[in-house]
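Report on the structure given below.
Note that this complex is displayed minus one protein chain, with the remaining chains in position.
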Amino acid sequence: MASLVPCPHCGPRPKEEFTIKGAALPRPAPTADPAEWFDYVYLRDNPRGSYAEYWHHTAGCRRWLVVSRDTITHQVAACRDAAAQGHAA
Amino acid sequence: MPDLRPFPALAARKPLASSRIRLSALPEGTILQMIAGPQTPGPVDGLERLAAKTGLALRAISPGQWLLVGDRPTPYPQACRLLAALEPHASGIDQSHGRVRLHLEGPMAATVLSKGTAVDLHPSAFAPGHTAATLVGHVSVHLTRLDAEAFEITVLRGFAEALWDDLALMCAEFL
């Protein structure tokens, strides 16, 4: 029915306005070990609890955000502009 | 010579009006999207001066992004100058045809919009001059409160008729 995401630019907005990409992981260097790239592209933790993800405020400010939410309670602990913290979480 | 008059996106839609709600299309004039580089995301020097000089209204749409809007088209050479006016700090992109503006007015205007958007439109939270990029129903729009009972709704041209039809449905009980 609803989940409100506190966009740092737009205020609380329903999840329908967003596109979720998935885990906010730092992108390896192009020369990084293949195993590191494999982890980045394919492996996910699926934690019970806190999880940082890339969300795009597609129908709002169109900024990419890093949303830290609890996968059990859906409580959003933090929501930052992805550019504000350089290369991912 | 061929007829080259522009063809408004909402030409086929007649304004809706009652004492409680009025929906109409605004003239397809000028809409310039101004985008600052990431190093200067705050208010760009000269943006407000540019607005004042040209008589265009300034609408914030996103961090470091604004629309300059007006009811009259800007001739091509002048538009080119305006788009480049803030380089290198900000780039201008002509959206005069890419966006269409609607006008929703009347005592029920905020109520009608609340059928589509989750933005709190109470005057204490969304005063005249406030803007928001949001969904109205299934369509992305940019909202500006012009005064207590009037809103400007800017929408992608391709969705203008669909948005109009959705808004007309939302207005129906007040017509």
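Letters A and B mark the chains in the order given here, with residues in each chain numbered from 1 onward.
Everything below uses one rule, namely that a residue touches a chain if its C-beta (ideal position, glycine included) is under 8 Å from a C-beta of that chain, and two chains touch if they have at least 3 such contacts.
Methods note: contacts and distances are computed from a predicted model.
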Name per UniProt, for the chain absent here [options: "Sarcosine oxidase subunit alpha", "Autoinducer 2 import system permease protein LsrC", "ABC transporter ATP-binding protein" or "Phthalate dioxygenase reductase"]: "Sarcosine oxidase subunit alpha"
Visible chains in contact with the missing one: A, B
Which of B:Ala17, B:Ile35 or B:Ala57 contacts the chain that the document leaves out: B:Ile35
Residue of B:Ile93, B:Ala127 or B:Ala148 in touch with the missing chain, whole complex considered: B:Ile93
Contacts of chain A with the absent chain, listed as residue ranges: 1-4, 12, 14, 19, 21, 27-28, 30, 32, 34, 37-38, 40-42, 54, 56, 58, 62-64, 72-75, 81-83, 86-88
Touch list for chain B against the chain that is not drawn: 1-9, 28, 33, 35-39, 76, 88, 90-91, 93-99, 111, 114-115, 117-118, 120, 122, 125, 137-139, 156-163, 165-166, 169-170, 172-173, 175
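Here is the rule we use: only the chains that are shown with their structure count from here on.
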Distance from the mean Cα position of chain B to that of chain A, given in whole angstrom: 30
Interfacial residue positions of chain B with respect to chain A in the complex: 38, 61-63, 118-119, 132-135, 140
Sites on chain A touched by chain B in the complex: 2, 4, 9-14, 16-17, 58-63, 81, 83
